[in-house]
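The structure under discussion appears below in the form of structure tokens.
Here the complex is missing one protein chain, while the rest keep their positions.
We just call them A, B and C in the order they show up, numbering each chain from 1.
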Amino acid sequence: MEKFQRGKGNGLTDLITSFWQTYNTLIYTIFVHGMLALSIYITLACGQLSLGNAAFMGIGAYTSALLTMKMNAPFGLSLIAGGMMPAAVALIIGIPTLRLSGVYLAMATLGFGEVVRVAFLNMSITGGSLGLNGVPLKTELWHLVLVIGIFIYFFIRLRDSRFGRILEAINEDEVVASVMGIKTTYFKVWAFTIGAFIAGVAGGLNAHFTFFISPREYGFEPAVDILTFAILGGTRTLWGPLAGSTVLTTLPELFRFLGPYRLAVNGLILLLVVLYLPNGIVSKETFKNIKKIFNGSGCLN
Amino acid sequence: MRLSDKIMILSLIFIFTASVSLAADIKIGVAEALTGPIAKYGVPIKNGFTLAVEEINAAGGINGNKIKLIIEDEQGKKEEAINVFKKFIFRDKVLAIFGPTLSNSAFAADPVANAGRTVVFGTSNTAEGITAIGPYVFRNSVAEADILPRVVSIAKKKLGIKKVAIMYGNDDSFTKSGYDVFKKAVEAENLQVVATETFSKGDIDFSAQITKIKGLNPDAIICSALVEEAANIILQARKLGIPASIHFIGGNGFNSSKLSEIAGKAAEGAISGSPWFLDDTNKKNQSFVKAYRKKFSSDPDQFAAQAYDALYIMAEAIKKVKFTGDLEKDRTSLRDELAKVKNFSGVGGKFSFNENRDAEQKGRVLIVKDKKFTIFSE
Amino acid sequence: MLKLENIAKDFGGLRVLNGVSFEISEGQIFGLIGPNGAGKTTVFNIISGLLKPSSGRIIFNKSDITNQPPHVVTEQGISRTFQNIRVFEDMSLLENILVGMHRLFSYSSVSMFFDLPKKKKEEKQLREKAMDILSIVHLTEKADLKAGGLSYGEQRKLELARALATEPKLLLIDEPAAGMNPAETEELMNEIKLINKNGYTICLIEHDMKVIMGICGYVAVMNFGEIIAEGSPEEIRKEKLVIEAYLGKDEKSA
Partner (left out) sequence: MFLQQIANALALGSVYALFAIGFTLIFGVLEVITLAHGAVFMVGAFAGLIAVTRFNLGIIPAILTSMLASGLLGFIIDFVAVRPLRKKKYHHLAPMIATIGCATIITSISQGIFGAEAYRFPFDFVPTKSYEIGDIQLTLLQLVIIGISFSLMIMLILLLKRTKWGKAVRAVAENRRTAALLGIPVERVFQITSFTSSALGGAAGVLTGLNFNAIHTYMGGPILHRGIAVIILGGMGDIRGAMAGGLILGFSEIMSVAYISSDFRDAISFGLLFLILLIRPSGIFGKVPERKG
């Protein structure tokens, strides 16, 4: 019955409009996930494993959503506040926590995340488990492009600066870094705080195009997801986490036609990527493999 | 032929047939959680829809047109729900949408449908404020706000309850909404609340809460929980020595044959309220339950029943729509027709939309007897 | 310049250092020798703040640096190298040096973000300075290579240069000649002497007696966590205890 699908205008613009209408939230989500991946990249860049970024995202999301909803704050302002709030929290908990290392830090941040989630559940201003409904639609594509652009620019500048070198030194060998006169805890807290800021802004942007936020979006699983973005993409350069988040956000949508099996396929792809590119999508092996393919040997082994 | 070639060809054929078959039908999108922890609610809903569609199409469709469901998994995640809704509205160009499973996702995705002037019909969203999102948002999920106060009041009268303890899942909007209604009802009936205890989704051990409640000797325990948790709570309560004379009172979550299946004898005497229950003897329900069991070899639950009814309600409205061929106009006239649905008779009895596009349906107070829900009071 | 007073250290009930006291005076090349497990590296770890002494005091240039964290000790003017080489393998040689020099940078994160002239100027100046430091250990041509790709001896030298980059007054060097061939060792001795001449006080842990005898002005000998002898290399050579504990064995095998 053709009567249900009559197009307007010419084919190409129609196609583009319909593509954009269908997938703009997906594209927005790719940007937000990219920011989240960057937010954990900076802590990973100085060797710290944090599982608190989902909680920071949540704090940012609630802060900025409440500001726009209850105080009618301008979007820019509420976004910045959405970054500052988790950054302040990160500063406070970072000082005692970042003495821990490796998995113990991961655990402490995980515990922190759980405390934050329960706090959201039990505060009246956050709406408890019912969440915040009716967050105004404010986020537009250019906001996302601009914000992620600023973050990427920051990381590029960081790379060849004294801060970037210090973080890398801490990542490679924290003891030696401290003997070089580096206040390692100071810089780790610094990185943790910036990560929290980025995650918070990402949360604020996300809240303003999904109409609704609730505590369950900021629990344990999202925290692991964020980590997966970065590790799958590779943590050597800032492009790795961005690649990882893009791939992992797009795949489920791409495989929608697989129906009930798409999660299995997702898992399989995750597994295969890690097995064949254990240092991430953006890593030396990838470039070697690409070269090999172009040189005609054509095999991924 | 290599395996990869076969897969490619098969998927091409699949896409081809899919697109051909789509072109000739009335397309309705179904966005439910079909994978992930929420799938246990999403799958029966999907089953309800598919069963109803098969029946309608087998009977010749609506005015000769077949209904084609496009079913997508939204995993119980809000971004996924939004993505699916947009795909339905802009790419699949569906006439209307059913779903999503959770109220949380509905708050995120329903505004998309409303802005796209496409009817979205929720069958399992119970949170307050869903239909306030906009004029295109409908639901037939039982408004617990109407039924639960009756349940409480009848239980009080018939069982002489004075003191109650309340348990609910506080990280889930379904159970939290149910709790809010219960709390008001309990206050209205002047019942004394000796304890309010919470638990989280996925919890399996409730012994601490139950032990605490046991020490406070309530006359009944009000429990806003989904069925797996509810059954476990009841079972553990009996094991910990809370006698069968202390009844459990619950909302929609109780209304499933799983309750007795999991809790067994312990579930006897559990009280709930709903317009629909499995063993209701009305003819429509009998044939629905029979067909459902045959097709899916399990009992339908309330979610499946509501989905089944929702599809018939939708079909009733579609029947009256005069199709113009302009999708936007057709969607709007469907909305108008749907809002007019009154006195539809389904598996859950008489149904009408009220002026807020919410369900208006008479609920009955139910009690478990011999592992089955029976009417405690009409 | 540096004075250790009665330093003791216990590891889980096991006493590894006992009443270690010595003094290093300005301009010296001070040698700390002793058999494996005598506690020499532990002494370095305590001086540099990586370990806390169980008791005792450390005075550096009249200020008490006992229990100070490593970065404060470095700020006071003590730098060190490690026995098991610990260069930043994934960073270039130049970057390794720049990390050592990080205290000389003063530009803010704002000038970093906007790439302000102050940052550009400072980076340029300090990179030049870093090249100068690399030239002391003859590694300028490899400045842009990754440190992990260097040979063993080169990595030792890089570590030395990196320690120098922190602008220390006192340099603690842990077994610099380990794993080097005689020619490399010779070159290293000259470099250390040169560094010393440029005004750095040096404290050296070394097994190679040739190095100790060749460059040290003063030597302390450790065994079982205690200082058993100290004096000029010649005096030490004659000390009976030392010969028994350490040198005797060494001379036989040599």
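FYI, contacts are C-beta pairs under 8 Å (C-beta built on N, C-alpha and C of every residue); 3 or more make two chains touch, one makes a residue touch a chain.
Remember, predicted model here, so these are calculated numbers, not experimental data.
K.L.:
Using the touch definition from the top, which of B:D25, B:E197, B:D219 or B:E337 touches the missing chain?
P.N.:
Candidates B:D25, B:E197, B:D219 or B:E337; residue touching the omitted chain: B:E197.
K.L.:
Can you work out which residue in C:Q28, C:S48, C:N96 or C:N223 touches the chain that's missing from view?
P.N.:
Answering carefully, the residue with contact to the hidden chain is C:S48.
K.L.:
Which residue numbers on chain B touch the omitted chain?
P.N.:
Touching the missing chain: residues 35-37, 39-40, 42-43, 170, 197-200, 202-205, 207-209, 211-212, 214-215, 228, 231-232, 235, 239-241, 258, 261-264, 298.
K.L.:
If you put the missing chain back, which residues of chain A would it touch?
P.N.:
Against the missing chain, chain A presents residues 49, 96-97, 99-101, 103-104, 106-108, 110-112, 114-115, 117-119, 121-122, 175, 179, 220-221, 224, 227-228, 231-232, 234-235, 260-261, 263-264, 266-272, 274-275, 278-280.
Simple rule for what comes next: only the chains that are shown with their structure count from here on.
K.L.:
Please give the intersection of the contact partners of chain A with those of chain B.
P.N.:
The common neighbours do not exist; no chain touches both.
K.L.:
Report the chain closest to the protein's overall CA mean, measuring from each chain's own CA mean.
P.N.:
Chain A is the most central one.
K.L.:
Taking CA centroids for every chain, report which one is farthest away from chain A.
P.N.:
When every chain centre is compared against chain A, the largest gap points to C.
K.L.:
Which whole number of Å gives the spacing of the CA centres of chain A and chain B?
P.N.:
Each chain's C-alpha centroid was found; their separation is 34 Å.
K.L.:
Using mean C-alpha positions as chain centres, tell me how far chain B is from chain C in Å, no decimals.
P.N.:
72
K.L.:
Which integer distance in Å separates the CA centroid of chain A from that of chain C?
P.N.:
The computed centroid separation for chain A versus chain C comes out at 42 Å.
K.L.:
Multi-chain contacts only, two chains or more: what residues does chain C have there?
P.N.:
In chain C, no residue touches at least two other chains, as defined above.
K.L.:
Two or more other chains in contact with one residue: find those residues in chain B.
P.N.:
Correct list: empty.
K.L.:
Enumerate the contact residues on chain B facing chain A in the complex.
P.N.:
Against chain A, chain B makes touches at 11, 14-15, 23-27, 34-35, 65, 72-73, 78-80, 82-83, 86-87, 89-91, 93, 95, 103-104, 107-108, 111-112, 127-129, 169-173, 176-177, 201, 323-327, 330.
K.L.:
Which stretch or stretches of chain A touch chain C in the complex?
P.N.:
Going by the criterion above, the answer is residues 153-154, 157-158, 160-163, 165-166, 168-169, 172-173, 175-184.
K.L.:
Quick one: in the complex, what on chain C touches chain A?
P.N.:
Residues 48-50, 69-71, 74-75, 79-80, 82, 86, 88-91, 95, 98-100, 102-103, 105, 107, 109, 112-113, 115, 119, 123, 162, 166.
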